[in-house]
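Every protein chain but one is kept in place in this view of the complex.
The block that comes next holds chain A.
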Amino acid sequence: MSQFRIPGKGRVDHAETVSFSFDGKRYEGLRGDTVASALLAHGVHLMGRSFKYHRPRGPVTADSAEPNALIGTSRGAGEKEGRFEPNTRATVQELRQGLVAESQNRLGSLSFDLGAVNDALHPLFPAGFYYKTFMWPRSFWDKLYEPVIRHAAGLGRAPSKVDPDSYASRYLHSDLLVVGAGPSGLMAALAAARAGVRVTLVDENPEMGGALLSDPGIEIEGRPAWDWLSGALAELNALGVRLMTRTTAIGYYHQNMIGLCEKLTDHLDEIPEGAPRERMWRVRATRVVLAQGALEKPLVFHGNDRPGVMLAGAAQSYLHRWGVRVGERAVIVTSHDSAWYAAFDLAEAGSKVVAIVDTRATPPEALVSEARARGIEVLAGHTVTGTKGRLRVASVTVNPVRGGTVGAARLLHCDCLLMSGGWTPSLHLFSHTKGSLQWDAESETFLPGRMTEECHIAGAGRGVWGYAEALADGAKAGADAATALGREAEAITPDVAHDRPGTGESHKELPTDRKSHRVRAFVDYQNDVTAKDLRLAVREGMRSIEHVKRYTTNGMATDQGKMSNMNGLMIAADAVGKPPPQVGLTTFRPPYTPTTFGAFAGYHRGATFEVTRATPIDGWAEENGAVYEPVSLWRRAWYFPIGGEDMEEAVARECRAMRASVGIFDASTLGKIEVMGPDAVEFMNRMYTNPWTKLAPGRCRYGVLLGEDGYIRDDGVIGRLSDDLFHVTTTTGGAARVLNMMEDYLQTEWPDLDVWLTSTTEQWATVALNGPRAREVLAPLVEGQDISAEAFPHMSVAECTVAGFKARLFRLSFTGELGFEINVPARHGRALWEALMEAGKPHGITPYGTETMHVLRAEKGFIIVGQDTDGTVTPQDAGLGWAIGKKKPDFVGKRGLARPDLVAEGRKQLVGLMTEDGAVKLEEGAQIVLDPEQPLPMKMVGHVTSSYHSATLGRSIAMALVEGGTERMGETVHVPMPDGVVRAKVTSTAFYDPDGDRLKL
């Protein structure tokens, strides 16, 4: 086994080896290892290169706060490459058989990185370098900045294949959610569950226990910590508590909704068939206990980023959880008691502790005597002024500090430097709730203050230190939550022996004797932000911590400032000359740790990304080779190609066939609303621009709906079936919006009207039959209604039977030809369609899609709301002034139409455009100018809204909104395009059969 692994020690399974590779080299680890612990067991500290300067870096933590040891992981090459993930924290990723890991952000090899030239160039990258270095000269953009520097700066590479994994999503309701299963969280869950509360306990680690896993020497209730832990977990299990490991609370949202991301397969050797990789839980909890613990802060000194320099607490975790000594010769530098215990444990395990360097002049006497008893040199009142070593720390320079003066340097040889700058509560989730933070002068840190949610905070997460106190605090929080939930609860206080309480001091960067330009003391490791950068930002005018953060990018890396925020604040506050609480902490936002897109997307991908609505006739269209287009949430048959036809050929054939004989079209997606009741006609008069009182039952009318601002919102043909019943049709995309608008007026403005509104869009299948032979095809199938021209004129509606089905039959036309729309109950839609196809065979009936429908209506100048209008078009602008009931005292939009801007001269109006060369088709959206010779920028007077090639007319046609358009009939306008200016004549929009003779069949 490897040199740094202690046989039998830790919570790993020494009987089971797991093999993996890192940068192509094979390693063996143990079941239970992380990538970081396994590499450290082989003495490998160098795991990555930094973002900006490509400095060699090793892990600084043993947990999810890790800023440095980011790797790419995959399950191998080829197909498995799709399971590649960049920026995985080596300190979190558990080993699995065959895991393939690679280092990131290097040019060449990890140990010889060409990108490290950026480090030598570091004066080029001061704070705000984004705003300075990259500004000028322009030519450097293409030659240097983009290809070299930008390429060299960055994190991992993006995966090149589609993620083959699936992701799940669940809801959960819980009386109490406890976040964090360390001593406080365990006690909170125990106290509440014993009182009968339904509890969920979550922890981001593979096993519960938190700090207890790294402190097995503690005794609780007379039992060693790990025995007590097993007992506690067994009891929680027996009490029915839902225990969730590998589950991170990523965000704390309104009214106690917490997002949890549960990792399910990343640690498994083989992925079970169909197993989701992660599961997103949306938990609604009546009460929440946050027991997230505290984060250890690094110390800020020259060379504090060298591999081998890590947090003392992390070294203690590697030792106890994974049985790994992080080095043979350790120097400890600390401002907090906790690191002393790490030193003692390491010494016990056989590493040489060269010295404990404490920045405090008088560390606790008990600790000093114990160190001396173990033969460890104590250097109190000292600072660290530098480290040396190319790819791993080899020595550290320490100096005494007396009265603010840095004394003579002394060199200590070591292969690891364990630091502790004290601890800061993990406030991220509490911050998500907008709870206020309170500065605690004694511990020099922010603690949670006023709460906005039904939550409790326990343990180190609110500044409580030492196991006895943390356990008691957790028990109290759990009992308080249970009491709030109406239970009787008892907060017991367990006895603790061999406790490790402690205090410490907070620092800005440590005092040094080095010249300032020679100091590289890192605050944000991942973004390569130094103390000097922060001070420069303040000198350059940044006063708010939010500005300092954005100017320097401090705290903006994937670790969200877990390591850097407090140190950054202490330095910025010192530079600004104000106490830290006046400078303030930046806002933490979800997610707590980097979370995959897959977890957020859940089931919403591929075919289940969005609902696809299909009409009852959709199956026929599919069987007959339809090409589809999406229209709002529907998929609609776009055209029906035959043989090798392209769209243009198919559409031309469909258009010609319909105009020559008969065409059939699935119009089922049209919105349909039934307006019914004694006041239905009054309601219609108030909603639509048109007058409805005199519309007789059995007749229909084209209706226009405005907003109160006077602009067109929707349109459609509306049939009156009886005095108190209207069958309203809307545009396909507007159906829900129109019903919402109608309901709004009915419920809130005119609740006195006795009217019922019912959406019937999906109750009816609608088939449009158009063309000179339409009646011949339809008539034999109709019972109960004479559909001759005399008995059933244009714009009629009747209830009758068609092909044996009860139907609402309209005679109307969106094509300019004789037309019918047959509505039958949706379940009969396909049978009706097939009956009509059969009946139409002798006439060469031709199915057509939406593209042909668009061309046919454009030939007649019929608008499509949303294409020829854009929310700023009035009925007059669109040539629909005739549809306004001018005698009506009021309707929605009537007053709006009288607004000064809407009656002004020179509004854009809808006109036809005919290109001089009929073979040239304008582009929809193209801008129109009057004088193509004018200097740039030209004055644009409008744009093309619809443009098609018309097979009927043998040329192109277009519609356009043009300033003062109706006054410009016959004028030539110009459409500048990349390959030249197109000339076009302004015309009426009625390109085909302007007098409507073809409707008179």
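What we mean here is this: a residue touches a chain if its C-beta (ideal position, glycine included) is under 8 Å from a C-beta of that chain, and two chains touch if they have at least 3 such contacts; residues count from 1.
One rule holds in what follows: contacts and distances are computed from a predicted model.
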Options "Sarcosine oxidase subunit delta", "Phosphate transport system permease protein", "ABC transporter ATP-binding protein" or "Nodulation protein NoeA": UniProt name of the undisplayed chain:
"Sarcosine oxidase subunit delta"
In the full complex, which of A:365, A:890 or A:933 touches the chain missing from this view?
A:890
In the whole complex, of A:269, A:348, A:743 or A:916, the residue touching the missing chain would be A:743
Filtering A:452, A:624, A:788 or A:972 for touch with the omitted chain leaves A:452
Among A:440, A:709 or A:776, exactly one should touch the missing chain; which is it?
A:709
Contact footprint on chain A, counting only the chain that is left out
253-255, 257, 282, 284, 434, 452, 708-709, 740, 743-744, 747-749, 751, 889-890, 894-896, 898-900
